[in-house]
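Just one protein chain is left out here, and the rest sit where they should.
After this line comes chain A, so read on.
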Amino acid sequence: MIEFDRVSVTYDGAAEPAVRDVSFTVPEGELALVIGRTGSGKSTLLRTINGLVPHFTGGTLAGRVLVNGRDTREYRPRDLADVVGFVGQDPLTGFVTDTVEDELAYSMESLGTPPDVMRRRVEETLDLLGLADVRDRALTSLSGGQRQRTAIGAALTSHPAVLVLDEPTSALDPQAAEEVLAALQRLVHDLGVTVVLAEHRLERVVQYADRVIEVPGGVGLVTTGLPADQMVTAPVAPPVVELGRLAGWSPLPLSVRDARRSAGALRTQLTGAVPLRRTVTFGVELARCSDLVVGYGSVTALRGVSTSIRAGEIVALMGRNGAGKSTLLNALVGIVPPRSGTVTASGADPRRTRPARLVQAVGLVPQEPADLLYAATVADECAGADADFKVAAGTCRALLARLAPDVADELHPRDLSEGQRLCLALAVVLCGAPPLLLLDEPTRGLDYGAKRRLVEILRELAAAGHAVLLSTHDVEMVAEVATRVMVLADGELVSDGETATVVAGSPAFAPQVAKILAPLPFLTVGEVATALERAS
């Protein structure tokens, strides 16, 4: 169905090709998963499938891409629209109309599908993706999972043979991600659609893949293979695979279910062992909200939240999209005013503190990291951050080099990949080393390597007496780094306690290792490895 024949893509003005000498075939009806590090060229590869590269982006394409027998050199994206459905990273930016039903019909209208066929397909797609209840709703009023499903539906209604998705679950909470993946499963199994998707959260998708395409970036060559084979050596791997590698299971399990069946021996071996966890030395209280109520217009985002965070803690804030996580973080830096109740950050009222002083008390990396970046090059941005936070020149650049080693100085921040841009924003805020550090979804678009480096930095900061509060959907990251978890639902704090107690009990928030080794109290592969070492 999709055939890449010695394909290389070089963007205008770039010295190195973004994708080099790629050859592979995806047969009809397969779900192919594209993996690779942040900025390795996954998006470029996906965009060559429907001809956006090079027709839309410019650049030079060498070699040949055949989709359903059509050569993308001769067909523009709009001429391939009946064969390839494309869903971009942020569904909201790709919406052309304003309601769900109109959006579903849009591609068919462009293709000139007869009205009666359109009508039927829209109804079918509404049912297929479970969107019938929201058919008349405005697209902006949908939840994250509904938006993503609408975007998928909109690509599907023209009955393309191939569906291409760029990180469909990266911005979604675990439940919404399940919804989207279940819908994709149905498409592959029931309708025989060929699906190609790129994803960083391998723990969510690798079990559904029929084929893995690994994009190493740099000079390495793209390799493809069966998931179980490919995962043995892949540099990016979900916890279930890492546990499998550690325990030496063969074939390598890809799903929690398979792993649990192989895990009997490991469980017996680990019985009685207690995971070694970092003990938190609590310091002074750095953040406090009491009975905090925040609202926008007629919507109440937080209803009476009371909590306190002390130095040395790393607190994870979890909950559905729209549960009030970002609002709580914004209230702590004084971006949104409380309707009632009080907020203090490092002992100061964030609404009454001048910004220049406030940044020495609390730092926030917002959900849209680009909001923090003003300069035209990465080097200027780092220099500006050093000046803003009054630290020694070069501090920011050094932090960035640690988080994302291969970011060039002269690039424009907007030309970075989403993950790299986040690293830059993180470096900017971290270089002030505020006592209270707030991170709004810091793992969106980050690969496992970048996440690991972020975890190290956060742990160092906590050990040095900082407090960290991060909102995230990434349960593996939470298990790895958080000492305490707070769960928000509908603006209220529904649970607040030690990570192991909050996370292990919940089917949605439990990390893979906890699911595999239940009822043993292990959360991460690292904990298992240490326990095994101590036992031997």
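In the analysis below, contacts are C-beta pairs under 8 Å (C-beta built on N, C-alpha and C of every residue); 3 or more make two chains touch, one makes a residue touch a chain; residues count from 1.
Throughout what follows, contacts and distances are computed from a predicted model.
Per UniProt, the protein behind the absent chain is "Energy-coupling factor transport system permease protein"; the candidates were "Phenylalanine--tRNA ligase beta subunit", "Energy-coupling factor transport system permease protein", "Cytochrome bc1 complex Rieske iron-sulfur subunit" or "Two-component regulator propeller domain-containing protein". The omitted chain makes contact with just one of the residues A:Tyr208, A:Trp249, A:Phe389 or A:Phe509: A:Phe389. Note that of A:Glu3, A:Asp21 or A:Glu109, the residue touching the chain absent from this view is A:Glu109.
From the set A:Thr10, A:Ser23, A:Thr99 or A:Ser255, the residue in touch with the chain omitted from the display is A:Thr99, counting the whole complex. Contact between chain A and the absent chain runs through residues 50, 52, 55-56, 76-82, 84-86, 88, 90, 93-99, 101-102, 105-115, 118-119, 122, 133-134, 136-138, 141, 154-155, 158, 330, 333-335, 354-360, 363-364, 366, 368, 370-374, 385, 388-389, 414, 428-429, 432.
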